[in-house]
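Everything below concerns the one structure shown next.
Only one protein chain is missing from this complex, and each of the others stays in its spot.
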Amino acid sequence: MTDLRVGIVGYGMTGRAHCYGYRVAPMIRKLPVTPTVTVMSGRDGVAVAAAAASYGVPETVTDWRELVRRTDVDVVDICTPPGTHAEIAHAAAAAGKAVICEKPLAVSYAQAASAMRAVSAAGVPNAVGFNYRRLPAVALMHRMISDGAIGSVRLWRAQWLSDEFTDPATPFDWRFDREMGGTTIADLGSHLIDLALWMVGEITDVCAQSQTFIAERPRFDGGVTQVGLADVTVDDASSALIRFGSGARGTVEVARSVVRRPCDFTVEVDGSEGTLYFDYGRLNELWYGSAGSDPGRYGLTRIRAEHRSHPYAADWWPIGQGVGYGSSFANQVADLFEGWPDAPWTPDFAQGAAVQAVCEAMDRSAASGRWVATAEVTSD
Amino acid sequence: MTDLRVGIVGYGMTGRAHCYGYRVAPMIRKLPVTPTVTVMSGRDGVAVAAAAASYGVPETVTDWRELVRRTDVDVVDICTPPGTHAEIAHAAAAAGKAVICEKPLAVSYAQAASAMRAVSAAGVPNAVGFNYRRLPAVALMHRMISDGAIGSVRLWRAQWLSDEFTDPATPFDWRFDREMGGTTIADLGSHLIDLALWMVGEITDVCAQSQTFIAERPRFDGGVTQVGLADVTVDDASSALIRFGSGARGTVEVARSVVRRPCDFTVEVDGSEGTLYFDYGRLNELWYGSAGSDPGRYGLTRIRAEHRSHPYAADWWPIGQGVGYGSSFANQVADLFEGWPDAPWTPDFAQGAAVQAVCEAMDRSAASGRWVATAEVTSD
Amino acid sequence: MTDLRVGIVGYGMTGRAHCYGYRVAPMIRKLPVTPTVTVMSGRDGVAVAAAAASYGVPETVTDWRELVRRTDVDVVDICTPPGTHAEIAHAAAAAGKAVICEKPLAVSYAQAASAMRAVSAAGVPNAVGFNYRRLPAVALMHRMISDGAIGSVRLWRAQWLSDEFTDPATPFDWRFDREMGGTTIADLGSHLIDLALWMVGEITDVCAQSQTFIAERPRFDGGVTQVGLADVTVDDASSALIRFGSGARGTVEVARSVVRRPCDFTVEVDGSEGTLYFDYGRLNELWYGSAGSDPGRYGLTRIRAEHRSHPYAADWWPIGQGVGYGSSFANQVADLFEGWPDAPWTPDFAQGAAVQAVCEAMDRSAASGRWVATAEVTSD
Partner (left out) sequence: MTDLRVGIVGYGMTGRAHCYGYRVAPMIRKLPVTPTVTVMSGRDGVAVAAAAASYGVPETVTDWRELVRRTDVDVVDICTPPGTHAEIAHAAAAAGKAVICEKPLAVSYAQAASAMRAVSAAGVPNAVGFNYRRLPAVALMHRMISDGAIGSVRLWRAQWLSDEFTDPATPFDWRFDREMGGTTIADLGSHLIDLALWMVGEITDVCAQSQTFIAERPRFDGGVTQVGLADVTVDDASSALIRFGSGARGTVEVARSVVRRPCDFTVEVDGSEGTLYFDYGRLNELWYGSAGSDPGRYGLTRIRAEHRSHPYAADWWPIGQGVGYGSSFANQVADLFEGWPDAPWTPDFAQGAAVQAVCEAMDRSAASGRWVATAEVTSD
């Protein structure tokens, strides 16, 4: 079996999770190629070398441009901060590489659309890392909606509550800088919006509010000495009303300011015939109620989303054993490379840009205090 | 001990719940008077007589005006559809009676404000039946916020999901008629807005959307023969973004269109130092996390809101036994009459009108597609 | 409608809960008589008078024998410590009164059997207060088993975990005295064994272990001055293996030594075709899984045991609102008096004695370290 050579740009937690995905994918799915991480880049040579060693990546470079140009790299996997995604994607597309880009695709719709045009023009496979789609329970939710288990969708709601930004002593870094990290809307919200578009369809209009509760954070020089305060240019928390093209309505809320909530995202989709609810804190479960069920058994069923008939489940463990976060990355790799090189990748940069358009519409709405049509963003 | 004579206007589920409250209150709290339901009114003489008999109310009348005028009635308790509240409250105030009015106080802010002015002018005790405040876990939530357990409030979110309107075959009745039942915003949302105002403070601005998924419903003549369709003039589902005067932000959603969700309301308040979460489906519990707790015990605690030190708890059963919906009505009666006749009642019509102003702002916002200041409503 | 006059012996928490039951029952069920508490007894005249006043009971006596003899008492309701039950029941039966006795029926099988013979000989209605049967979810569990929803029962397990005895500083009182309070097996276990016999059928053999972790407790003179230590003669915790006559097997555990568990009892019944699970901490829910359900929906359903079709539910509130502990007592009164005077009461003293036989078999087994047949106890 042929190795397909992957170069990963970035070596932080995301790069690590992607490495895990490449390592595990061949165990859970029969693939026509073996995607293998051969090189990893990072500006700090010592740090990237240490990371690569622990992830089992044989080679490192300190300039991502070098990684992108290498002839022994078939796939460029972008795991850097969002503000750098578009530029790297452009270069990778220009070099004729397949491109996988971690979400969000960019920090603005303009960047995202530009990246989308670049990969499209280059004709290279392209994908965005909306990994939560690849959880069994989430994929089952999507499949059940598609199969009509809840009838026509009326309401969608999602929340992502985290405590990442609760401590005022957390030093300023790129996550607090809109140009590099993107907003909380883009960082957390992009996952939720991706799920909304995937499960319910086009979002036409949004109305949002954003708030930054801690407006300045200590800036450290070299990570040691505080050198004043830096302005936080991203939102701690945002929420929005949503209108779908189908007539369904929704709400979404993202917050990195909620104490003792580590990464609690929930999604509910309510249809004319049923209700589906997912809580990432219990990621192997999906809650379901059907209007057609026996009223004497009124309630929601805690579906153990690990039955062999469920998406991804047969690739993993017997029912009841449970998978974790990592499984979403292994499933992502398996999904992308299962049909290599012919099957189109999904979600691709077009989807990434569509998500970005909604995020930017939310951002504009929060700034302007009015409903904003997604089309306003995409037609700019 | 003196009996205090209560006349209840209306004999449906709300009247029944209030009767339960009067019956049980003296068992759980030492009161200076014994509030006793002596008469109940309803237009259908046979039906009100049957209801009164089952609730243990000795007398009935078919004209609420008669009930209000009676000299052997000290307190008028209004349990009719919302569209009738204001008129009855006016009459009761004019007759010098203390007035308890089920929520929402009215179907418009104008009506609510008018009722508020009437009771104020008459100088009669007045209260609105926001009974959920009187649940131990909800009252504990309020107390903990007041005591600083979560620091300064940043985010508030509440949802009320019910299936009351999911079946298209449900015949048209007053609940679908905005002039009589008020909107879903007013019906369900008023409880949530009351909690928001109580726990977090003034709401200055809202932006909302509303949707009616089932626009027409069968109209029945005498409950038997269908005579065409009637237009539904209320919302099935609404959601809103909220700005508090304190700078806190919020979201609220109400829906009567969610399959297999009977009456699932949840409220979360996130502060700079902690998180509080309440799920009415498990009403004897309150979830709490504190930023100051040991990180090695990271998580939320399921407080059993029945400890003797908790609000209302010592009046009821030993910890772990649990109270139900009914307890909120008994606690309401106990709270109102504990300090009779001197202690002011709370929440009163002023609070009911303040809630109504927010509900109406939401309604106007949904209609106009823009943010609406509560002050726009109250200054009309 | 005729009043049926009830005299309650004892005025503690149990007497209070029973008073609540009499007060509320007529509101929730149409009864041929109105059971009314007319007198309450207690040795401490001041205390019983205060309690009676708060419960709305007009008269008190300090000698239960006087209460039992009164011609204006139709029903004697025994709410005293278990060690006194049998003697009072004998006297009440001898006086021709209907007798309701709080569980456990006695502190020994011999006492229980004697009480059973007394009421039988006197031909008076008799009932034991196994109130948890009257919760909607528990009654629904029973009905579903009877209706075949889980096929033939294979396994039954129940636990009752409480923290009542966790604090070594809790002074000695009658609860720690086997002759007066009965064992933890009898106190908590009797409820669970009642449910087992009711749902699954005869228990033929048990094997148990018991442990007293805190063997001595401070004794107080007049509740103020400590006067040494008293030996605890009851178990803190016990567990048992169970064999049913049907071939089903079971386990039961009771403990008053579990920190931060207030009154957490759970019951699960596993059959050839399904599973039912109840957790009293969430008493309005019943969990159910059926072998015949769609495997793609694999899991347990959280039945909201408040649907109008469920036992007791239509008597109370709309679905989703929830009932509490008190409802079990109101339902008990309603059940007992609904068919007065002709319908036999259930569970009666015979059931109370059958439960006691199992409890005593457990006690003997724990003492002897061997399996004990229930028949050994009943044939003594």
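Each chain gets a letter, A, B and C, in the order it is written, and its residues are counted from 1.
By definition in this document, a contact is a pair of C-beta atoms (placed from the backbone, for glycine too) under 8 Å apart; a residue touches a chain by one contact, two chains touch by 3 or more.
Here the structure is a predicted model, which is why all the values come from computation and not from measurement.
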Which residue of C:Glu253, C:Glu285, C:Asp335 or C:Asp348 touches the chain not shown here: C:Glu253
Sole residue of C:Tyr109, C:Trp198, C:Tyr298 or C:Phe349 that reaches the chain not shown, by the stated touch rule: C:Tyr298
Where the unshown chain meets chain B, residue by residue: 285, 288, 295-304, 307, 309-310, 319
Chain C, residues in touch with the chain not shown (by the definition above): 150, 154-155, 157, 159, 161, 166-167, 207-209, 211, 213, 236-237, 239-241, 243, 247, 249, 251, 253, 255, 257-262, 270-275, 289-291, 293, 298-300, 369-371
Absent-chain interface as seen on chain A, which is shown: 13, 16-17, 19-20, 23-24, 26-27, 30, 54-56, 162, 261-264, 280-284, 304, 306, 316-327
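We take it that only the chains that are shown with their structure count from here on.
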Far-end chain from chain C, centres as C-alpha averages: A
Inter-centroid spacing, chain C versus chain B (mean Cα positions, whole Å): 36
Distance from chain B to chain A - Cα centre to Cα centre, in angstrom: 40
CA centroid of chain A to CA centroid of chain C, Å: 54
Where chain A touches two or more other chains at once, by residue number: 298-300
